[in-house]
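Missing here is one protein chain; the remaining ones are kept as they sit in the complex.
For chain A:
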Amino acid sequence: MGPMMAPSVSCLLLAVLFSAGCKVITSSDQMCTEKEANKIYNCEYLGLSKIPDILPNTTEVLEFGFNFLPAIQNTTFSRLINLIFLDLTRCQINWLHEDTFQSHHQLNTIVLTGNPLIFMAETSLNGPKSLKHLFLTQTGISDLEFIPVHNLENLESLHLGSNHITSIEFPTNFPTQNLKILDFQNNAIHYLTRKDMDSLKPATNLSLNLNSNDIKGIEPGAFHSKIFQNLNFGGTFDLSVILKGLQNSTIQSLWLGTFEDKEDQDLSPAILQGLCEMSVESINLQQHHFSDFSSATFQCFTQLQELDLTATHLKELPSGIKGMNSLKKLVLNVNNFDQLCEISAASFPSLTHLYIKGNRKKLDLGAGCLERLENLQKLDLSHNGIEASDCCNLQLKNLPHLQCLNLSYNEPLGLQSQAFKESPRLELLDLAFTHLHVNVPQSPFQNLQLLQVLNLSYCLLDTSNHHLLAGLPNLRHLNLQGNRFQDGSIPKTNLLQTVGSLEILILASCDLLSIDQQAFHGLEKMCHVDLSHNSLTGDSISALSHLKGIYLNLAANNICIVSLHVLPTLSQQSTINLSHNPLDCTCSNIHFLTWFKENLHKLEGLEETMCANPPPLKGVKLSDVKLSCGITAVGIFFLIVFLFLFTILLVFLIKFLLRWKYQHI
């Protein structure tokens, strides 16, 4: 037993050594990723307990979250003196010792989110000349005295969410003069006193986030003549407390919405009365219910410029709302309208932006429901189940200043010639994922002189209609993704010939098999062509021979061999993506492979550009392939020279041998 035991034990030791060796290898395998050479590194989730030696001293941005640093002190980061941004999210930090950042003069952001901090030394944040952003989210703070105040004069944002804070009163020596963002979301703040608010007096144009705190009381006068950029009281149960408490304040943007997981009180005109006592430009009331909804609900909204009523269970807006002449932006997303006229648009004559998207019912556009909105510039009607057999002149009557129209993700629309005659100033039109019926030879976009961007992706267009895109003299950006062409090919004469000003063309996922060599003639200004996710072969590249310096995406096609005559076309472009193609890495493609090596700087997606053929090279990156093919001209030259020299040598040798032989006779 004894002699058997000894080798087993030594083998076991050997095995343990082996496995230990393996662990070291695996951990050194998973090293920090370089995002920008010598500057930006990500070392997250590596279980590191110190800064790895491979990080250069010049590192400026370090994402070091989810590692293990129970205590940090002046030696921890001492080598990386150029740090600007340091993310130490969830590193199990308990202690921030004295002078941790003493030599980090440039540091401007420290993220300590999710660390169970026990103590921060008085001088732990000293060093940085201009510390601007400090994240102390969910660090267990219950008292603002916990934060060392010595080097916070330049602080612009302080994030204190998800802690146990009950009062926002800052210590008297806390420098708040440069604060712009103060985030207290998800704490236990229930009361705001005058003293609390006075401690923030030096801060100007502050954005204060008290989302998910459930404020139960505000001392009268606490907000008297205070000015805020943003105030967020999201999820507060009793809004009357807030609106009473904010008397005499000036607020650019007030967020009072609630959430699906929060109980809320119905908003009555009496509660909203509080708005008359303050100055607010923009208000959000998302997800609330209204009681006694009438024109009286809006009597204190007269100074408002922006109103967001997303998901407020609205079936209609009352007609006869008076005095809302200043409203510029109205958001009515995710409500329950049956017809567009139910929003009583005439009450908001100055409206420039109107958003009605994701309506919970199929929305009927009606006729002329928005005709009083003469100043409207942007209209979003996406995701509404809108269906119309003849769109859109009657429905969108009299919108002379409309610049952006979004009708994407709707039900089928029938378009006739000049379908957008009522909005001649359109610059952007989005119809993506809305099935369009256009009869040949109608030109629905005719006379949109100013249209620059047209998104027709997945519209199931009849692309054989050569007049489809007629009358768009300024169109720069056209997206035709997901539309099909007859026989999978774009012929010599096609619908693109009428849009000569095109700069960006997207023809991805169009099931294309080929493109005629002349198909893009007349499109001289193009600088971005996306032909990805088709079944194009190398020959289709010749359609681009007249273009120079463009971005060309040919990813995920069927390109195997790129012949010699199309290489100049590729050479003259600035960026090319050939990834996810079944590229041939045999000698029959040697010209392309050589070209590829010489033009690596122009190629995008190199990691995914791989050989499909021959089988032994399948999956190998094209940039790694080394191929020597047959005898080249240079090879033949050297071979001939070699043979010639060899012959001379042989003749001399024989001569010498013969002479030597005869001399010895």
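Please note the rule applied: a residue touches a chain if its C-beta (ideal position, glycine included) is under 8 Å from a C-beta of that chain, and two chains touch if they have at least 3 such contacts; residues count from 1.
In this section, contacts and distances are computed from a predicted model.
Trainee: As a check of understanding, state which of "Lymphocyte antigen 86 isoform X1", "2-oxoisovalerate dehydrogenase subunit alpha", "CDC6 protein" or "Light-independent protochlorophyllide reductase subunit N" is the UniProt name of the chain not shown.
Mentor: Options "Lymphocyte antigen 86 isoform X1", "2-oxoisovalerate dehydrogenase subunit alpha", "CDC6 protein" or "Light-independent protochlorophyllide reductase subunit N" narrow down to "Lymphocyte antigen 86 isoform X1" for the missing chain.
Trainee: Of the residues A:Thr59, A:Gln138 or A:Asn151, which one touches the chain left out of the display?
Mentor: From the options A:Thr59, A:Gln138 or A:Asn151, the contact with the absent chain belongs to A:Gln138.
Trainee: Pick out which of A:Gly65, A:Gly245 or A:Gly471 touches the chain that's been left out of the picture.
Mentor: The missing chain is touched by A:Gly65.
Trainee: For the chain left off this view, which of A:Glu36, A:Asp53 or A:Glu260 is in contact with it?
Mentor: In the complete complex, the chain left out is touched by residue A:Glu260.
Trainee: Just name the one of A:Thr59, A:Thr76 or A:Gln185 that touches the chain not displayed here.
Mentor: Only one of A:Thr59, A:Thr76 or A:Gln185 touches the chain omitted from view, namely A:Gln185.
Trainee: Looking at the full complex, which residue from A:Thr109, A:Ser124, A:Asn211 or A:Asn553 touches the chain that isn't shown here?
Mentor: A:Asn211
Trainee: In the full complex, which residues of chain A touch the absent chain?
Mentor: On the side of chain A, residues 4, 7-8, 11-12, 14-16, 18-19, 22-23, 26, 45, 65-66, 89-90, 111, 113-114, 135, 137-138, 159, 161-162, 185-186, 211-212, 234-235, 257, 259-262, 286-287, 308, 310-311, 331, 333-334 touch the unshown chain.
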